[in-house]
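Here the complex is missing one protein chain, while the rest keep their positions.
Each chain gets a letter, A and B, in the order it is written, and its residues are counted from 1.
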Amino acid sequence: MTGTASARYSFGGDDHVFVELDGEMSLTANFKAMAITQALEERRLDGVIDICPANASYQIRFDPLVLPPTDLVELLKQIESDVGDATDIQLDTSIVEVPVLYNDPWTHETLMRFRTHHQTPDSTDLEYAAEINGYTSVDSFVEAHSGSPWFTSMVGFVAGLPFLFQMVPRERQLQVPKYPRPRTDTPKQAIGYGGCFTAIYSVRGAGGYQLFGITPAPIYDPTQQHPDFEDFMVFFKPGTIAKLEPIDRAAYDRIVEQVEARAFRFKQRPVRFSLGEFLNDPDAYNAGLLEVLRGS
Amino acid sequence: MSHEIRSPIPGVFYRRPAPDQDPYVVIGSRIEEDTQVALVEVMKNFHPVVAGVVGVIASIEVEDGGMVGPGDVLMTVDEAPGEGAVP
Partner (left out) sequence: MGVRVLKPGMSTTIQDRGRYGYYSVGIPPSGSLDQFSSFAANLLVGNPDEAAVLECTYLGPQLLFEAPCVVAVTGADLPPLVNRVPRPLWESFEVSEGDVLSFDYLTAGARAYIAFSGGIDVPEVLGSRSTYTLGSMGGINGRVLAEGDWIALGPVDGSRVGRAVPEALRPTHPYQREIRVMMGLFDHRLTATGRETFLGTDWRLTPVADRTGFRYQGAELEFKDRTPPFGAGSDPSNIVDAPYPIGSIQVPSGIEPIVLHRDAVSGGGYCMVATVIGADMDDVGQSPPNITTRFVEVDLETALQARRDREARFARLREELA
């Protein structure tokens, strides 16, 4: 979990500033992106259109005739230096339990249909991921994938799709390459894995991440009919902490019934995240987070 | 009477539903108004081209897999004077 690289500023045309905080992924870089974009948000500057924190970078879309580009970059550099390494900054967020049916029939059907796009035509995505990460069985791989919580390091690609980065030291990070040739189809709410990120596909569509399972819980609801979506159609926000909870088929079916009755709600609790405290002792900190989720 | 079948849209012209299948029509094929004669692929979708006329395919003006523009002639048709009039 290093994060000492200096930021790189670049214009994306005349109306975007793109800032790469680190070429590598780390929770430190991500938290810095979150802290800087939040500080910018609070200034409510005229001319700022979109503020997008991302994994190890962030991007601002702005009107350069209202806010001169060089002024904006100067301000961002000022904020970057104020934020520093971000370890003393607290983030008010929530921890949420996401039920996951690993090795489910629907993503299985999809991944078998696109076997010729995959690295290993003769095994499943989970078997491949387990093997290249040195796990002796799919079960022990799933245990690692679902054991420690995940930090939402970016929301995007398509509406409401969270990129999740696991809250474990670098040497315990799971890494799996994407499909060499992307699929043209992925079921909605599939749990995918690419590079060092878990993604939950918010809508059905193309995708290149390895398919591990599926969640019965909607995470994007443009018509806002489900209880968790009364305020906004997107569930995950940058900074949301997720615990992936393995469930069996019976539990999956029960939740589907609740979803269909518009009665399903995620189990979630508010939590204040501190990067500094987490970095001190990740496992103890995570145990505390899970305590919050389970408790009271 | 000769009639021209034109592509309504730009895209890639295909004469067959799939590479390993027979073409929709060949020169000499008898067609009805609603006969599908080709596909044009654009924006990741395949759009059927229908004859719009009764007759016999007289020529095919574009190579299979070639690019076409809106209004380009794809095929010409010798129009039949009417149902049953052609032996």
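Here is the rule we go by: a contact is a pair of C-beta atoms (placed from the backbone, for glycine too) under 8 Å apart; a residue touches a chain by one contact, two chains touch by 3 or more.
Just so we're clear, the structure is a prediction, and the values are computed from it rather than from any experiment.
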Omitted chain touches shown chains A, B
Where A:M25, A:V142, A:I214 or A:L275 are the choices, the one touching the absent chain is A:M25
From A:G147, A:P187 or A:G205, the answer for touching the chain not displayed is A:G205
Missing-chain contact among A:Y58, A:F212, A:F229 or A:F273 belongs to A:Y58
Missing-chain contact among A:L101, A:C196 or A:L211 belongs to A:C196
It is residues of chain A that touch the chain not shown, namely 10-16, 18, 20, 22-26, 49-59, 61, 64-65, 69, 154-161, 163, 170, 173, 175, 177-178, 194-197, 202-203, 205, 220, 222, 233-234, 236-238
On chain B, the omitted chain is touched by residues 6, 8-12, 41-44, 47, 67, 69-71
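What we mean here is this: only the chains that are shown with their structure count from here on.
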Whole-angstrom distance, CA centroid of chain A to CA centroid of chain B, is 49
